[in-house]
Structures are given as structure tokens and as C-alpha cells.
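One protein chain is absent from this view; the other protein chains keep their places.
And now, chain A:
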Amino acid sequence: MSSEKVIPHSEAATRFNKDVERVNWHDETLWFVREKRDKSAHQIPDWELLRETASQIKNNVLSNIHDYLIEFEANAQKNGIIVHWAADAKEHNEIVHSIMAKHDVKQMVKSKSMLTEECHLNDYLAEKGIEVIDSDLGEYIVQLRKEPPSHIVLPAIHLKKEDVSETFHEHLGTQKGNIDPQYLTESARLSLRNTFLTRKVALTGVNFAIAETGEIVVCTNEGNADMGAHLADVHIACMGFEKLIPQRKHLGIFLRLLARSATGQPITTFSSHFKKPRDGKEIHIVIVDNGRSTQLGREDFRNSLKCIRCGACMNTCPVYRRSGGHSYHNAVAGPIGSILAPNLDMSKNADLPFASTLCGSCTNVCPVKIDIHDQLYKWRQVLVKEGHTPKAKTVAMKTMATVLANPTIFNIAGKSGRFVMKNIPGLVNNKMNKWYDQREMPEVPEESFREWYKKNSREAKAKDNE
């Protein structure tokens, strides 16, 4: 796997935090979404039962993925859909390109698909001279800015309307300084309408693929996937193999959970079923592995494949809210991204499982009950064992372990530490000490608890009175 240099999360987050107003805005906006999620989830008396049911269905899928995939393929083919299998990102991109080439088409309209982000499809197709236009409004904005999405559901959540106005002014010729959301949305809509009308090939993601019927379901709020797929001659749908659910009757559970968890809506505005191509049209489904089998084989981490990509863990994550999606340098950011990314490339993503306080909120908002924070803890153990930690940290930890395992050394170290802090504070209160940058050190007490206990415990006093 590649080991291209990336900016570590902590460094990127430090940069993001330079602009306090923007961090506050990012935090508050996402917290607003988290609260909307709470309100809408708390209105469903059976919410926790729904989560448990979804979790069990996904467990079943992961345990029988082979059978469900074969069933899905057979049924999709029966419906006249062309099914492709891709072992990795490269193969996925090649398949998509080959379909474009077969039809001799150089333009594509795309609906948001995090899988194609994961596979870097846009860059690949651009190299082949194919123009791709992302049709989800947020995606469209970040695409114009040549940025990746920073959130799987709200891809441009890191941008303010002023940023969008500036981008649209530059690329779509809107009035400079006009930040009216209605005006900006309308401008994007007009530009995208032309795209929808002229594209022969439309690519969408897949939210759920139903083994029993061979159909796929795509959820959007803007209807952009439908516009693209219905107007084009060829619809390419790309999905990671974990998108499967066994039967159509299971869909209701996931649809109820997905939108509420994502944005607090009861359901997405559009939940479109694609089962068979209309006369003269084609539907292709590309089923992608790209590391998923490996993750399935990692006992501690296979659960991460239950993810339905609602983004609730990001909205609730206090670290994500204050570091921005781009600091995670991965198609999927936030807590879920931090357990998926090391599977794809351990050395490149070794920092991500550490970008968490392990507060556990992610695990408890997760609609399919992925043990996210436990997996973060487990990834840390794996990454250290595999040697992906800075040497200095290992040395420090080894020293600490020795001191803390031995009461005599611990007491001497504690005493001398307190002595230094009290009498030579400069040794501690300096630039080398990351704690001290924006926080005072604790005040040093006259004596430790154990010193007090030696003199004042009941036993000690009883002894004194003897």
C-alpha cells in the first residue's frame, strides 16, 4: 500500500483551531444536527429495539456475506442488471471507465458516493479525459473548490455561505458578495440542470442492496441521484459489498434509522428503488471489496462493516466537531473513518485511532451498534504492536511502565516530581510541556495522600495512642 506523506491529525487540527470563530461555527452547526437527531430518535418509543434489530440483521449479513452476494447477483441478473466485481479501487475505476469507453462517452454526472471518493474515481477518470460533475449540492461545491468532502452526509459542512458565494462567483459567475442561500442554491440548480439533461451516463452510490430482490435503494434529499439515473442511458451503481441486506422487509428498519441518525429527518426525501433497466437502457452494479474482506477477517474490527454511513458518530464526536473532516485525511472522517482507515493503510492512518478521547458517544449514537470506541482502543494496541508509533513515545511509555509498576520508584519519582514543580517550576512550565501551553499545572500539595495517610489514618492514630 502507499505510504504517501499526510499531515497528521493533530497537526491539521491545530491549524483548523487557529480560526476560533470557524471552529465554534463548525462545532455548533454539527451539534445542532446531533440535537435534531436526539429529538427525532427520542420520539420513537422503539428506537433502541430498532438499533438492536438493525445490528442483528447486519451481523447476519456479515456472517453469511458469501451466500447473500451470490443471491443478490443472481437476482439482479435476472432483472437484467449487469453485475461487476471489483477486488480493489483500481479495478473499480477500470470497470467504470470500461463502461464509459464501451458507450464512447466522455462526460458523467455523479450522485454522491463515498465509495468513489474512497477509490479516487474522479481523479482517475480525469486522467482518462472524462469530465465528472458531482450533482449533490455539497459535493458540487467542494468539487468546484478541488477539495474532498469533509463529512459523509454533509460534504461541505466545513464551509460557510461566504465561502460558497466566493466559489460560485469564481466558477458560476454569480454576483460577488451575494450570500443569499436561496440565490446561491438557485444558481447551482440552473447549472446542474444542464448537466442532468446532457449526460448519457450517471453514476450513483448504493445505500442498500437487497439480496432477495436484486434491487438497490439510493437515498438522497435533493433527488439528484434520480435526476441523473432517470435521464441517462446508462446507470452505474457502485457499492461496497457490505451494503447488502437480506430481504426487502428489512429495509424499513434501516430507512427509519438512517435519516433520523443522519439529520434528524424521519426519512430521506427520496428513497429510490432501482430494480430493472427501462427498455433500451442499462444498469450496471459494481460490487467492490477494496479491503473489506481483510476487515471482515479481523475479528476485532469486522463489526465496522455494519456501518450504513449516516454520519451520526461524526456529528456527536467532540473531536471531529473541533478538528474538521479534512484533518482525518481519509474519504470517511470521524470516529467510523478512524476505524476503517487503518484497515486500508496502517502506516498512513496510524494517527487516526488516537484522534479520540474514547468518550464513547459514537458507539451509543450508532444506529447499528458498532462498538466504535472499543475498536479505536483495539486499533491503538495493534498499531503499537505493528510498530507505527513514534520511537520517543515508546521510550516514554516504557519508562512510565517501569516507574508505575514499582511502588518504591513511584514514590521517589512522585516526591522528586513534586519537589521540582514546587522549587524549579521552570523545568516543567516551559514550551516543551504541551500541557502548559494553554493550561496551568496543578498546584503542588504539601504532602501526598499516602504521606497524609501514614500520619492520619485510623491505624496510624491507634498506633500513636498505644
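Here, a residue touches a chain if its C-beta (ideal position, glycine included) is under 8 Å from a C-beta of that chain, and two chains touch if they have at least 3 such contacts; residues count from 1.
Criterion: contacts and distances are computed from a predicted model.
Participant: Using the UniProt record as the reference, specify the protein name of the hidden chain from among "Acyl-CoA/acyl-ACP dehydrogenase", "CoB--CoM heterodisulfide reductase subunit C", "Hemin ABC transporter periplasmic component" or "(Fe-S)-binding protein".
Facilitator: Its UniProt record gives the name "(Fe-S)-binding protein".
Participant: In the full complex, which of A:Lys5, A:Arg439 or A:Lys463 touches the chain missing from this view?
Facilitator: Only one of A:Lys5, A:Arg439 or A:Lys463 touches the chain omitted from view, namely A:Arg439.
Participant: Which one touches the absent chain: A:Thr220, A:Ser356 or A:Gln375?
Facilitator: Spelled out, the listed residue whose C-beta touches the missing chain is A:Ser356.
Participant: With the missing chain put back, one of A:Ser63, A:Gln247 or A:Ser457 would touch it. Which one?
Facilitator: Result: among the candidates, A:Ser457 touches the missing chain.
Participant: When the complex is taken as a whole, what residues of chain A touch the one chain not shown?
Facilitator: 9-10, 13-14, 16-17, 23, 27, 31, 38, 41-42, 44-45, 47-48, 316, 318-319, 322-323, 354-361, 363-365, 377, 380-381, 383-385, 389, 393-394, 397-398, 400-402, 404-407, 410, 414, 417-418, 434-435, 437-445, 447-454, 456-459
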